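As you look at this complex, bear in mind that one protein chain is not there, while each of the others sits in place.
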Amino acid sequence: MKKNKIGHYIANIIITVAGVLMLFPILWMFLATFKTNEEIFGSLKLLPNSFDFSGYIEGWKGTAGITYSTYFINTFLIVIPVVIFTVASCSLVAYGFARFKFPGKKPLFMLLISTLMLPNAVIMIPRYALFNSFGWVNTYMPFYAPAVLGTYPFFVFMLVQFMRGLPKELDESAYIDGCGSFQAFVQILIPLMKPALFSAGLFQFIWTYNDYLNPLLYINSAKKYTISLALKLSIDAESVIPWNKVMAMAFVSNIPLIILFFSAQKYFVEGIATQGLKG
Amino acid sequence: MKNKISSHDRRQLKGYIYILPWLIGFLVLQLIPFIQSFYYSFTDYSIMSSPKFSGLKNYITLFTVDPEFWNSFKVTWIYTLYTVPGKIIMALIVAMLMNRDMKGINGLRTIYYIPSLFGGSVAICILWRLMFMDTGVINGILGAFGLPKLQWLGNTKTALPTICMMEIWQFGSSMVMMLAALKNVPKDLYEAADLDGAGAWDKFKNVTIPQISPIIFFNVIMQTNNALQAFTNAFVITKGGPLKSTYLLGMKLYQEAFSYYKMGYASAISWVIFATIMVVTLLLFRYSSGKVYYSDAGDF
């Protein structure tokens, strides 16, 4: 038992040290927000010569009167509905695939996964033309529509895998007790799926938040720009790039994500009382 | 009894209702672009001009004439074989270590996830370049151990592994999924194993791995899928160089499409990638059947 405890301590020390190492690049980036360009590229020192917050102040002002407040609001206007719709629709679709045996299920599931396999570059332009014919260019519809319709095979597949890890007897027995299939889904499976649903929501939040290509393509007006677009506005080969500003804003834009992850983890890492239900 | 089965079957048909949103989404949002790109792969489409049918010409050029294709194909596979196992093993190890009670574990988990948050940003790509340059931190550490300095990103042998390291560093998403799966492993299984006098390795092998195998399997499929299409990090850091040693297939296809305006040719490359991933996925599905443990006893 004692040996076990020492092992435990050693493991704790290792993961802490490794964690700090993992974080080094991020720390560097944070400290770079206080540096001049010459310091960033010309010196190996980690600490800045002085703590100059102008990168944050100037950076937040954005470009041409549009500040980061606008970019943040726009981003949340896209991200929050997308996350809610995605989790709702993908879990329904996943339920359909995981718990029902209907003719053509396997080919359909393969079809679903296969839509992830074609590189985006060649679908981009036909899809742009299609969405344009729906009148969706320069609106947020290209983000909402796929979320509402559950066309995120990654999440459907992921939720199917989690659902298949839950004993079928659970919802089966609920069904026999007179619940409808939807009721069984909401009352029995959803609570058990909480960690998976939260991770799906978290990933969708982060990926939509960081997505550059789709906002670039579908959003034209500067007032509708998202953070990911704003972060690249200063980057241009033909001008002196204010890296402290760029890094400062990159750092600030990640703070909501860090907070989200930190505070949401109790949901997706909490143990679920499935003991005794299996086998 | 018979009656019950048919009502059971009728109930099964309800599955269509649940997958209906996706089906509509697929037909309305995805199908047309898919068919178009498939058709383009048999044409000389250049985006600006209307496509002219050219039969198998694109595919023949790709396999027999284009000297870059096989190089890119090889580079992409090396990238995949490094990053997929690298990421999954890292994710699994860290998830196991994080799946415990310890002071500040929440903070630690966040720390391990942060690289995945920042991953795509230009700042990180720049930093990566600075860290691996000849006077950078990495060479400094090597020097401290008396090892020779390397031109990490300028050398054809080390550029690709350097890019792979950056990708593996971002194992956070897989880690989160593994963590969620680990939390779902019933504790009584471990207790039962303890009673049998099983050691840590036995428990890991006989309880943990089977229990989280659906999620490992999912990660293998998805990471392979992503790796075979990847190009962003390599594009920002090395632009495919030096001497095409990091010229991933995804990057080649992107340049053919948007720099050279050879959309037809790019579509052909895409469908080759598609076919490759499809074959790998089907093989993985076949190989996994019986090895991945599902509570529904493989009844899918």
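By written order: A and B. Residues from 1 in each chain.
Just so it is clear, a residue touches a chain if its C-beta (ideal position, glycine included) is under 8 Å from a C-beta of that chain, and two chains touch if they have at least 3 such contacts.
To be clear about the criterion, contacts and distances are computed from a predicted model.
Q: Missing chain's UniProt protein name, "Peptide/nickel transport system permease protein", "Transposase", "FtsW/RodA/SpoVE family cell cycle protein" or "Carbohydrate ABC transporter substrate-binding protein, CUT1 family"?
A: The chain we cannot see is recorded in UniProt as "Carbohydrate ABC transporter substrate-binding protein, CUT1 family".
Q: Check the options A:Lys105, A:Lys168 or A:Lys232 and report the residue that touches the missing chain.
A: Within the whole complex, the residue contacting the unshown chain is A:Lys232.
Q: Per the definition of touch given earlier, which of B:Ile47, B:Ile105, B:Leu142 or B:Met165 contacts the omitted chain?
A: Checking each option in B:Ile47, B:Ile105, B:Leu142 or B:Met165, the one touching the absent chain turns out to be B:Ile47.
Q: For subunit B, enumerate the residues touching the unshown chain of the complex.
A: On the subunit B side, contact with the omitted chain comes from 46-49, 65, 67, 126, 129-130, 132-135, 151-156, 159, 237-239, 241-244, 255, 258-261.
Q: Determine and list the subunit A residues touching the chain excluded from the picture.
A: Subunit A touches the chain not shown through residues 37-38, 41-42, 63-65, 124-125, 128-129, 132, 137, 212-213, 216-217, 220-222, 229, 232-242.
To be clear about the criterion, only the chains that are shown with their structure count from here on.
Q: Centroid of subunit A to centroid of subunit B, CA atoms only: how many Å?
A: 16
Q: Of all residues in subunit B, which touch subunit A in the complex?
A: Subunit B residues touching subunit A: 11-26, 28-30, 32-34, 36-37, 40, 47, 94, 97-99, 102, 106-118, 120-124, 126-128, 130-131, 135-137, 140, 169, 173, 176-177, 179-181, 183-184, 186-189, 211, 214-215, 217-218, 221-222, 225, 229, 250, 253-254, 257-258, 263, 266-267, 269-271, 273-274, 277-278, 281, 294-296, 299-300.
Q: Note which residues of subunit A are touching subunit B in the complex, please.
A: 11-12, 14-16, 19-20, 22-23, 25-26, 28-29, 32, 41, 44, 89, 92-93, 95-102, 105-106, 108, 111-123, 125-127, 130, 145-146, 148-151, 154, 156-158, 161-162, 164-168, 175, 181, 195-196, 198-199, 202-203, 206, 210, 212, 231-232, 235, 243, 246-247, 250, 254, 257-258, 261-262, 265-266, 268-272, 274-278
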